[in-house]
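These notes concern the structure reproduced below.
With one protein chain held back, the other chains of the complex are shown just where they sit.
Chain naming follows the written order as A and B, and within any one chain the residues start at number 1.
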Amino acid sequence: MASGTRVPVAKTYKIYIDGKFPRTESGRYFTLENADAEVLANICRGSRKDFRNAVVAARNAFAGWSVASAYLRGQILYRIAEMLEGRADQFVTELILQGESKRRAQREVEASIDRLIYYAGWSDKYQQIFSSVNPVASSHFNFSVLEPTGVVSVLAPDESGLLGLVSNIAPIIVGGNTCVVLASEQLPLCAVSFAEVLHASDVPGGVVNILTGYREELTEQFASHMDVNAVVYCDGDPDDTKGIQELAADNIKRVIDRVDTDWDDEAAQNPYLIKQTQETKTTWHPIGS
Amino acid sequence: MALSAVKTNNALPDLSQVALVDEVGVKERAARFQTRSIKKESKVEALKMVLSMIDLTTLEGQDTPGKVKQLCQKAIHLHDSLPDLPHVAAVCVYPTMVGVAKKALGNHDINVASVATAFPSGMAPRQIKLEETRIAVEDGADEIDMVISRGAFLQGEYGYVFDEIAAIKEACEPAHLKVILETGELGTLDRVRRASVLAMHAGADFIKTSTGKIQPAATLPVTLVMLQAIRDYYYETDRMVGMKPAGGISTAKLAIHYLVMLRETLGQAWLTPEWYRFGASSLANDVLMQLQKQATGVYQSPDYFSKD
Partner (left out) sequence: MVKESSKLAFNDGWQYAPAPESTDHFEVDNQYGLFIGGDFIEPANGRYFETINPATEETLSSVALASATDVDRAVKAARKAYNGPWSKMSAADRGKYIFRIARILQERAREFAAIESLDGGKPIRESRDIDVPLSAAHFFYYAGWADKLEYAFPGRKSRSLGVAGQVIPWNFPLLMASWKIAPALACGNTVVLKPAETTPLTAMKLAEVIRDAGLPPGVVNIVTGAGETGAAIVNHPDVDKIAFTGSTEVGRLIQRAIAGTGKKYTLELGGKAANIIFADAAIDQAVEGIVNGIFFNQGHVCCAGSRLFVQESVAEEVVQKLKDRMETLIVGDPLDKNTDIGAINSATQLETIESYLRLGQEEGAEMHQSGCSVPDRGYWCRPTIFTGVSQSNRIVQEEIFGPVLAIQTFRTLEEGLSKANNTPYGLSGGIWTDKGAKIFKMTQSVRAGVIWANTFNKFDPTSPFGGYKESGVGREGGMHGLDAYVRLEV
């Protein structure tokens, strides 16, 4: 906040790829305005090439992130919560700028922090509730475990600028996946700031990549890229979602439909959101001598 | 420095009987060595030991007589302002530079080690490798660092690899022979152990981890496996074999951990340049900086130490 006659420094909103903050390679932008048609910021209008680069980064980061210990991932998620808590005011301000009331904004930021802590606590437990030792009839030790599916593309909820974003990213990465996220088109500010929080939290570069841009331009990319293992979407009418599902079929992408989820509701946080981006691997080994 | 080079007439050992190695266990043990805290007088002693064990190395396609002479100059004058420094063990060069190095080192008690046998790949006909070895020794090499034929080894052609080592051993008399396993290409620690046993039975005076030209080069776990192989061979035959980790050891701190590992695996008898070497180039300056820091209590800058 400017004190007296000080000239404030306006923030440049970039995108977040591979642990760095580039501008969109396309050089395009769109204007974010508030309710009074005042310009809040120029937002990067991300391109298919940005998305392509982000997927490469996510794929490269997957090898290391997927084998990081559950304990480490939990510690990192907790750290993200610590960082977000420390910067809560910034996020409240951005939500207010984008049209939320102060009270709702504060509640949304607090809920986002608590949601991160919730998922941090699952890092070393979801495996315990979803795995099994299977009592096969032959003399074999047989066990099933969950493994992260890989690179997940996420079309973040358009109407929830922070909580919806966090609610989708956390369960994906706590499970060892990496992701490329398209921020809400109408409420993009917190997504970029959240990238800064991630960056300050020991999250390795490439694990989370955040783009801003037009849904209409980028959805096809998010749904069709052959090196993406799963696609998550949170909005769309039946025609839109059918389109995503059809494109996803080309490489049998896992399709995760989170349309009409009330992200404020506590029921929106649960370990099944982690499980949705996991594969199950079953191993056999003889028991004998 | 005089070195013992033993001739052996062993037969090819039965490699299926070689000890199994558990990688996770090895890594844990190796990590434990790194928690040893070496301070004060034991640190100074260790730093000097490291210096005395260095084979100062230049093995570049762009090496020239000028470069080799400068390296020899460094070998002789590590850091004249520090008193009582030991000299390095050897200078290590390509065969075509052996003569230059020999002349540049003059009467100083620093050996000339030469790589040979189509270093680093080892991909050349047997006769070429033998000829190269002979030339290097004629030109004055005191030590020969050969590479094993990794392709043959990975194919299971142990007899071929064994014979090759034995032949080079014969050709390099009276120089002593270091056998480079190129552990980074062998894949598993089981194979490293097997290759170590093979090389020792074929007559190696030293077994060496790597050429330093690929990653990974020397690591604590790989070196530990080789030290354990040397220990078991010693118990079996009463013959000591030396060990040289090469490549990737650029800090004094890490080199000291290698010495800790050596001391606690093979004991005091191996803690001399006669039985242990470091294949390194930039390590020497880091050791010198540490010695200076121990002497003055002040952290050093590389600007004050010559780079040759």
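Simple rule for what comes next: a residue touches a chain if its C-beta (ideal position, glycine included) is under 8 Å from a C-beta of that chain, and two chains touch if they have at least 3 such contacts.
Note that the structure is predicted; figures quoted are calculated from it, not measured.
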Where the missing chain touches subunit B, by residue: 19-22, 24-26, 28-29, 35-43, 45-46, 49, 228, 231, 234-236, 259, 263-264, 266-269, 271
Message: Just checking the interface: what residues of subunit A touch the absent partner chain?
response: 70-71, 74-75, 78, 114, 117-118, 120-125, 128-129, 141, 271, 285-289
